[in-house]
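Heads up, this is only part of the complex; the chains shown haven't been moved.
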Amino acid sequence: MEHLPLTAAHAGGNPTLIPVGNLTIGRDFLVIAGPCAIESEEQMMQTAAAVKAAGANMLRGGVEKPRTSPYAFRGLGRQGLAYLSAAGRAVGLPVVTEVLDPRDMDWIIQSADVLQIGARNMQNFPLLVEAGRTHKPVILKRGLSSTLAEWLASAEYIMNAGNPQVMLCERGIRTFETYTRNTMDIGAIAALKQLTHLPVLADPSHGTGRAELVAPMALSAIWAGCDGMEIEVHPAPQEALSDPGQQLTPAQFQGLMGKVRQVLVWRKALENGSVYGYRTNLHNL
Amino acid sequence: MEHLPLTAAHAGGNPTLIPVGNLTIGRDFLVIAGPCAIESEEQMMQTAAAVKAAGANMLRGGVEKPRTSPYAFRGLGRQGLAYLSAAGRAVGLPVVTEVLDPRDMDWIIQSADVLQIGARNMQNFPLLVEAGRTHKPVILKRGLSSTLAEWLASAEYIMNAGNPQVMLCERGIRTFETYTRNTMDIGAIAALKQLTHLPVLADPSHGTGRAELVAPMALSAIWAGCDGMEIEVHPAPQEALSDPGQQLTPAQFQGLMGKVRQVLVWRKALENGSVYGYRTNLHNL
C-alpha cells in the first residue's frame, strides 16, 4: 500500500477520538439514524423523536441527493437542512448531512455537526480538500468500486488539507450480485481496524439495500470491529421518495437497537476485543 | 430469482438437517479444520490431533488441488486421501475433501464422509450431477464471480440428481480489492438463511487470504447466521505448499475456537436467533 503517513496505523499509537457534542467517537459507539432524504419538517421531527428514543446518538438526513437521473428527486436543499437542524436541536442530537458541492460547504457547516462525503464523491478531490479546510468531522464513504488503498488515500487528502477528524464508512461495493443492492465488504472493516487509526463505520442500509438484511449485517459489522453505524430510518419507508426498500420503520430500528446494545456488551467482554487489531479503547453506547 | 423448487425456502418449512456420524449439521454448529493441502502423513496426524483437541468436529485436507498453473503442487491424490482418512479415524473426526473430477468420485466416496465441490467447479455440471448420484453430503462452494441465483441453481442440480444433502459455503468472491485475497460476502450468508433451507457455511480463510483477518470474519459470519465454518489450519503455515498466508497455526485455531464457542452461546441468547430468517433450530457446539 502507498505511503500514507497521516492515515496509517503505527505501532504503539492510539486510535483517533473525535468529539462531537457530548459524544466521543471512537470511545462511544456511534449510531447515526434518519431518513435517506429529508422530505418534510414533520417527517424529520417524527424520525428524530423516534430514533432518539430508540438510542441513536446522531441524526442524519439527505439535503442534496446524488441521483443517477436528473429527473429523480434531488432533495430540498437549504430548506431541508433547516428541518434537519431543527429536528436535531429539538431532541438533542447532533446532525450529519452529505455535501456534494464545494460551493455549498459554507452554509452546510453552519448547521451540520458532521459532514458526509458520499460514495460517488470519494475521489472528488476538490471536495475532499474543501472538507479538509473545515473544522467539522467528516464521514468518508467508500467509492462504489474503490480499493482500500484508494479509500485511505482519499482520507489522506482530507487530513493533508488540515482536518484530522476523518471517519471511514463501509457502505458496500458494486459486484455482480443483484439480489443485494451492493455487497457489504465486512472484511474491509476488519482490515481497516489494523491499517488505520481512524474510526470505521458500517452502513448496512446501503450495504444490502434490503430492510430485512439490515439487522444481521449490523451485528456482523460489530463483530468485525466497527466503531459505529449508519442506519436509514423513515416513518413510512414504502412512501419514501428515495431508497424505499432499505429504510427501517421506527419500530424495526428500536428492535435493532436493543440487539446492538446487547451485542456491544458481549463484544467488550470478549477478551477486551483483542481480535480487532488497532484498538485500545472499547465502546460504550 | 428463477424457480428452484428443491432449494428454495418455503413458508412454515424446516431447515435441512444433515447427519454425519454423531453430528447433525444444521443443529450442531459445524467446524471443519485442517490444512489446505495434504502434504504428508505426519502433517495430517499432527493437525488432526490439534484441531480435535481445540474443538473442531470435522477434518479437512486437499487431495487434489485445483491450481492455476500446471507447474504448482497439485496434491498427493489417493495417497493423500489415505493419510486424511487415517488421521480422521485416529482422532474420531469425519473427513471432507474436494473432488475435481467425476471419474474420481468412486474412490473418494469410499473414504470421505463429506464431499466438497470447489469454487472453480460450481458450474461444472457433470460433476454436480455425479455428486448428486452419491449418498454423501456435499459442500458446494460459491463460484468466484457467481450470483446467489446461479449458486442456488447449482445446488438444485445436485438435489435434482437425487441427493438432498447439500450445504452452501461462502468463500469470498472476486472483486477489485487486492488487499484481501477475495471479498467475503457476509451479506450472502444472511440472505441465504432467508432464501433456502440448506445449511450455510463460511470460509474466512479463503474469504480473506490473511490469517490475521480470520478471527474477526469468523465471528462476523456467525452473526450473519451461518451454520458452520471451514478454517485452514497447518502445523507450520509458512512452510505450506499452498496458501501459506491464510492458514492458522494450531495455537491460533485454539484461540479462535474459544471465541467461537462463547459467541455461539450469545447468538443463541439473542431472542432465539430471530433475526436470521429461515431458522427454527439453534446450534450446539
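Here are some notes:
Per-chain residue numbering starts at 1, and chain names A and B are given in the order in which the chains are listed.
To be clear about the criterion, a contact is a pair of C-beta atoms (placed from the backbone, for glycine too) under 8 Å apart; a residue touches a chain by one contact, two chains touch by 3 or more.
On a predicted model such as this, the values are computed, not experimentally measured, just so you know.
Copy number for the full complex in this structure file, with 2 chains shown: 4.
FYI, only the chains that are shown with their structure count from here on.
Distance between chain A and chain B, defined via averaged C-alpha coordinates, is recorded as 33 Å. In the complex of the two chains, the chain A residues touching chain B come out as 1, 145-149, 172-173, 175-180, 183-188, 190-191, 193-195, 207-208, 210, 212-213, 215-217, 219-225, 259, 262-263, 266, 270-271, 275-277.
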